[in-house]
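Not every chain of the complex is shown here; the ones you see sit where they belong.
All chains are identified by letter, namely A and B, in their written order; residue positions are counted from 1 within each chain.
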């Protein structure tokens, strides 16, 4: 099956291309890049020379529909919402890695993203692609709103305890740390090497656009409004997200019971691995893979649960989960093309 | 005034030597290193060649007392407790950078450090050297228990809101991130470059020896027992601690009021800088300096305060604060030898 990539020179697109190149059922079709249309991909990215020598094109929905059955949109926010309707009109299935189709509330989108929202019809058709949680919907969808990197790490870590009914829903704190590739390939002082190296900083306190996405899903799954405190941090590394999650429990419970609850919740999901006692994940242990690793600690003195969730932000946090969703949509083995373990070290 | 260093080849000792070398009132006396006694310092550390060419010695309390009036102990835990009594018997003042004399409860020390505790008399004489908070006691002390790096960043960030009475004392969460120099110069797989680089991990959940130190001071200042949830993280950088602190407030209050409260609390303390609105500190902005920078954010929806506190773990978190305490003990300007701004970038 041929797959097209829109937004061909960003990091998520690079990762999608890397993955499609070794996928057993997908083949790379058109690469669309408005800024590099007409250029050979491997001239811009010599790491792909001899393998991805396709010439990049500008966007043309009709042409794409003839050359691909599925499209991955790896563009900045504010763009997918105009492209997806065109593409679906031609019968192409879309997996959108941007934030355009994730929020069901147009007002929330406008407030947090600062763009006019996508049309309600498109939003209504889009399925939130958190693969483990919404696989049944994903299988039957034609438009996927692929989750953000922070929401993926946070939600996979939080949902088992939320669903268990044991969580104090007013106590949730997400302290998340990300590698710099999450900020994309666009240059800025905030991602300038000499400013980021040997440095850790918090950013966008209270204003990160992933906050409403996390709250929307938690509220939906909890069945009542949930607000979280979320802090994003920039860490001097390229890949990886570590989310340290804090939740007060409403009942006394043993850590091993919590662990069993997590293991059961993910028992049929090979990409979520719950660590044994005394073992919490590090981002390097999932780098380059589609795994989300989860570690648990319970402070019995305060009955507060600490959950450590680790993903590769470009894999399970973006391109890997997008491929996982493509696998689900096509009825393939969910692991197809995603069998790699981490490129540790 | 001559100063001796015990534990001459660890990172805190290196930093002390760097600072004493440019201190207007201190002069470097004996450098004691059990593993390198007899060796010239700059043969082990060529960065100091031509400046610190002293020959290192083995420990001899009497000899040290003749060559130095003040001693900085930068040794692993479990050692100072035996050296400090010898040194004070000879009338030398001691600033201990290890954890040996910080905990007032011998049981707590034994539980968290796994060594037999120091004698009660020594612990009774030791003043906890969190300079801004205990300056009056430090001025009149002969033994200083210099605070740990995580406690310094955490306590300076938490104490203003704790003392204000506005904090829900059961809600305190400390999510702390440290550079690798905090783990010292001893080699281990956990500090091996290829394991740490491009990686962030949480460690010692619920078992970090700085937990009782933080709780001891918070409880003392709050006037009632305080328990915290504390998570330490290792970040791929050499220097710096960023502590992201979460506290629920018990009353409605404006962020600007909280900021004013912090500014007032530290109004006579030049090393603590409270950031203006919309501005939280990054570790690089304090690297190489003795500053602790504090940023504030209040989520009005949940009435939860997020405090971001940044220090250089080897400076304000170890050697810098030790020098600051020496300044206090001697009645010198608290900034003497500590005027440097960060070596940014």
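By our rule, a residue touches a chain if its C-beta (ideal position, glycine included) is under 8 Å from a C-beta of that chain, and two chains touch if they have at least 3 such contacts.
What you are looking at is a predicted structure, and each value in this text was computed from that prediction instead of being measured.
Enquirer: Since every chain is the same sequence and 2 are placed, give me the total copy number for this complex.
Expert: The number of copies making up the whole complex is 4.
As a convention for this text, only the chains that are shown with their structure count from here on.
Enquirer: On a C-alpha centroid basis, what's the spacing between subunit A and subunit B, in Å?
Expert: Each chain reduced to its C-alpha mean, subunit A and subunit B end up 38 Å apart.
Enquirer: Where on subunit B does subunit A make contact in their complex?
Expert: Spelled out, the residues of subunit B in touch with subunit A are 170-171, 173, 175, 177, 179, 194-195, 197-203, 205-206, 227, 229, 231, 233, 235-240, 242, 244, 246, 280-284, 287, 295, 297, 299, 301-302, 304, 306, 308, 345.
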